[in-house]
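What follows is a single structure, and I will ask about it in a moment.
Here the complex is missing a single protein chain, while all its other protein chains stay put.
== chain A ==
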């Protein structure tokens, strides 16, 4: 499996002008069919995404906002290669992801994507250490090298849990669990971190801690795309995408970045506006 062994974009980050987008979505649609076709009732088609086109550049920090049911999670899952679009084009680097096999998608998730979930999603029977190392099991040979161990220690240190490596998730607070999840999302050194309401279950003080951590990661060059309901959380990002009914309705710098030049905000700015779907790929 060598779908993307060389990922030409990743060396020059964060986005200097002229850099290629890391992700390009073109007219992405996703439909869910509820109820079996041919059943007693007409099958109901839910249009979760109706033609989304947007680019993300290396080093961006993007917040996706919108009402419940507007398709944010659906889009994030597609970005994370957890799901395939019904139609449209998804280029990750130069690779069209839409038609990859299940195994190839797994490989991409394992190498290039880091997930952070609202519910932390740690494995209960594993220790902090084992949870952080979990993605390594699914990478390459699956063996864990001394280097991996060193990296795990470093990450645990970074998220401030070096003292609690042997703890189980149920012995940790929500904030601590989420920090483990952040360390876990970083252990395979992904290109993109996807966070779906990462602070949704946390109080404001803990949320602030987590956001500070993401901020530092972004400053270190990680591309972060997060879904949130809260404006003050979105304000941490540099670019805010708003969605409604499965479409992007606005794509602009966040308040604090209003006056910054586009290459500071992120180079994708503007490409995701309605109408960009028509832009040539």
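Rule of thumb we're sticking to: a contact is a pair of C-beta atoms (placed from the backbone, for glycine too) under 8 Å apart; a residue touches a chain by one contact, two chains touch by 3 or more; residues count from 1.
Basically, contacts and distances are computed from a predicted model.
**Q** Which name from "FtsX-like permease family protein", "D-lactate dehydrogenase (cytochrome)", "Modulator protein RsbR" or "COX aromatic rich motif-containing protein" does UniProt give the chain that's left off?
**A** Spelling it out: the chain absent from the display is recorded in UniProt as "FtsX-like permease family protein".
**Q** Using the document's definition of touch, tell me which of A:82, A:165 or A:249 contacts the absent chain.
**A** A:82
**Q** Among A:188, A:218 or A:254, which one is in touch with the chain left out?
**A** Checking the options A:188, A:218 or A:254, the one contacting the hidden chain is A:188.
**Q** Per the definition of touch given earlier, which of A:42, A:102 or A:147 contacts the omitted chain?
**A** If we include the chain that is not displayed, A:102 is the one touching it.
**Q** Given the full complex, what residues of chain A touch the hidden partner chain?
**A** 77, 80, 82-83, 102-103, 106-107, 109-111, 113, 115, 117, 121-126, 130, 134-135, 137-139, 141-144, 184, 188
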